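In this view, the complex is presented without one of its protein chains, the others remaining in place.
Residue numbering begins at 1 within each chain, and the chains themselves are lettered A and B in the order written.
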Amino acid sequence: MSTTKTDEQTDYILEVKGLKKYFDVTDGLFPSSKKYLKAVDGIDFKIKRGETLGIVGESGCGKSTTGNLIMNMLAPTEGKIIFDGEDIHSLSKRQMREKRKDIQMIFQDPFSSLNPRMKVFDIIAEPLITHKSSRGKELQKEVEELLEVVGLDPSHAKRYPHEFSGGQRQRIGIARAIALRPKLIVCDEPVSALDVSIQSQILKLLKKLQSELQLTYIFIGHALPAVKSISDRIAVMYLGKIVEITTKEQLFSSPMHPYTEALISAVPIPDPELRDARKQIILEGDIPSPVDPPSGCNFRTRCPLATEKCKEVDPKLLEKRPGQWVACHYALEHGKGIITDDV
Amino acid sequence: MKQLDHMLEVKDMKTHFYTEKGMIPAVDGVSFHVDEGELVGIVGESGSGKSVTALSIMNLIEQPGKIVDGEILYNGEDLLQVSEKKMESIRGNDISMIFQEPLTSLNPVLTIGKQITEAIRAHQKVSKKEAKKQAIDLLHRVRIPRAESVYSSYPHVLSGGMRQRVMIAIALSCHPKLLIADEPTTALDVTIQAQIMQLLKEISKDIGAAIMLITHDLGVIAEMVDRVIVMYGGKIVEQTDVHTLFKSPEHPYTKALIESTPRFHTLEDEFYSIQGSVLQTHESIQGCKYEPRCPYAMDVCKKEEPLLEDMNEGHKVRCWLHDQ
Partner (left out) sequence: MTVKSEDLQTDKNKQNKEEVRPVTYWLRLLLKSKTGTLGLIIVLIIVCVAPLAGIIAPHDPTQMDATKMLTPPAWLEGGSMEYILGTDNLGRDIFSRILYGTRISLLVGITSVIIAGAIGIALGLLSGYYGGLIDTIIMRIVDAFLAIPGILITLVILSVVGPGLWTLIIVLGITNWVEYTRVVRGEVLSVKEREYVKAAKSIGVSDLKIMMKHLLPNVASSFIVISTLSVASTIIAEASLSFLGMGIQPPTVSWGVMLNIGKDYLAESWWVATFPGLAITFTTLGIIFLGDWLRDILDPRTQMNGK
């Protein structure tokens, strides 16, 4: 731990402050006013070294945009992303190239994330060659080791991606992501394109790598079960905002935001005995468009608790319980989570 | 005879695909039945042949695929023998299908209303006015708010969930006896998925249609259906009622599938995973298709494929472990 920095700074590997990303979607030749798609609309969170933060939400909630902003694939409209004490969007091109070693990404679609015209060896060697960290025999050895670490046969290096199944391809993508020994990996829905039985293999692998390589993960997903199984803390996003962020245990045993509660309740439970026993909360209507979000609280159009106040005042993300931050005027007093330990 | 009681009975159906890379037995001898008003689920991972089974029943298999063997009896009549014209009338009037991606199943240049009334008028002789009334009725029935304005709008302005509702409305337009839903909620968000599932349940109750639900998600199966068919590598490996399936699964694949589904409703995190990946269907093997991934594999499993055998009342399993 560095002595010049305060404890608070060293504790966190990543801090996101007031992050906003608006896309200009003004159309027409002579628009009367500018229109923006508010993909990410002012979010704050911190990630401790070695922990996994899950970001969960439905389409249009801004979770993937958040990932792309952290990867510096997009420039934020407003706000800061502080990685290891430095704002990554203020770095020069060369500094950023260096920084890329520390932040890597695992992608959703194992079929589009690997260049079909490159052999597995070249795919995994690319980060090592780009950063000139090894070459020749050493490079060969390193790639083979990486393949073994992710559970593939080193002899597979000579093959092309199309010869592998989805799960194996995802392993190749993981090998590429860990090749430079990054500190933080942004996992953008890494299992949602895979079959259930393969999903758990990949999640297991990610957990194993996390403890072996002291990785910090941001795990973005739309499926709560996968996010739950890997995360320490979870942020729930809705229409560009974080509506609740807390530890996994708190979130599932006593969710405080009505959206979190509905989201958890909407997940089908693989147990037919519970089918009629539980009362499922089914939200009315559709997710509004992020181009034209509702006034006040974003969620009020679908919220069973909405009042006049929600129409006018946008609730702030506040710590309603120790470690549980919620953006709701009427946070649920007694979480009615579906977690039942006696099952 | 008992057989005639089943509304739909599929007997030893085989659908094979003839590609450059050789023959792929996507569905390889599948037999099951669906009774009136029943909710049957077919579960399996990609490549298990579950979707091809559905398309085969609708006789919608296209080149290079072909139904090479078997019978599909609908009320005793073999759908593989009827004329294309008869099949067309069955497809609308008796059996309807909804797909995973509602956007590609709707014509982008026609209004929603036009597409629903077209479906109505294709099978019923009604005036345009009557068809419109029925169409708006249907839109109400699938719980679409502002049905009148949706009636005159185009598919692209609707959300995924709304489009799926429209697809269901079109499927219901001719009061089908059987609705085949192929991954109807996979492309949708969780909260929207819950809405659509509830809608399907209500519909089956309201109009008494049987639903054949095809999915990879055991959660959806557990929430929706009465009876489950588990498919692996183009074959049925287990078939029983939903409660038995989850309480005492017998086939190692079913067990693994249930185990690997995250225990979402409890706090424990340990999850089990099946070794290996789903077989590419053309990598055929002599014995049991699941043998390479099966932790209980025995010598006999490599050599010969087990038959789908009755364990007890209605519970069928294809596994050598249950041969004794």
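What we mean here is this: a contact is a pair of C-beta atoms (placed from the backbone, for glycine too) under 8 Å apart; a residue touches a chain by one contact, two chains touch by 3 or more.
Small disclaimer: the values here were computed from a predicted structure and weren't measured.
Enquirer: Which one, A:R176, A:K228 or A:K241, makes contact with the chain that was left out?
Expert: With A:R176, A:K228 or A:K241 as choices, the missing chain is touched by A:R176.
Enquirer: Of the residues A:P127, A:G240 or A:P272, which one touches the chain left out of the display?
Expert: Only one listed residue reaches the unshown chain, and that is A:P127.
Enquirer: Among A:F45, A:F83, A:F107 or A:F299, which residue is in contact with the omitted chain in the full complex?
Expert: A:F107
Enquirer: Using the touch definition up top, pick the residue from A:N115, A:Q214 or A:S289 that touches the left-out chain.
Expert: Of the candidates A:N115, A:Q214 or A:S289, A:N115 is in touch with the missing chain.
Enquirer: Which chain A residues would touch the chain omitted from the figure, given the whole complex?
Expert: Answer for chain A: residues 71, 73, 96-98, 100-101, 103-105, 107-109, 112-118, 126-127, 130-131, 173, 176, 180 touch the chain left out.
By our rule, only the chains that are shown with their structure count from here on.
Enquirer: Roughly how many whole angstrom separate the Cα centroids of chain A and chain B?
Expert: The separation of the two C-alpha centroids amounts to 32 Å.
Enquirer: Give the list of chain A residues in touch with chain B in this complex.
Expert: These residues of chain A touch chain B: 58-59, 165-168, 195-201, 203-204, 222-226, 228-229, 249, 252-253, 262-263, 265-275, 280, 282-283, 285-287, 302, 338-341, 343.
Enquirer: Which residues of chain B touch chain A in their complex?
Expert: That would be residues 45-46, 145, 159-162, 189-195, 197-198, 216-223, 242-243, 245-247, 256-258, 260-262, 264-267, 269, 271-274, 277-278, 280 of chain B.
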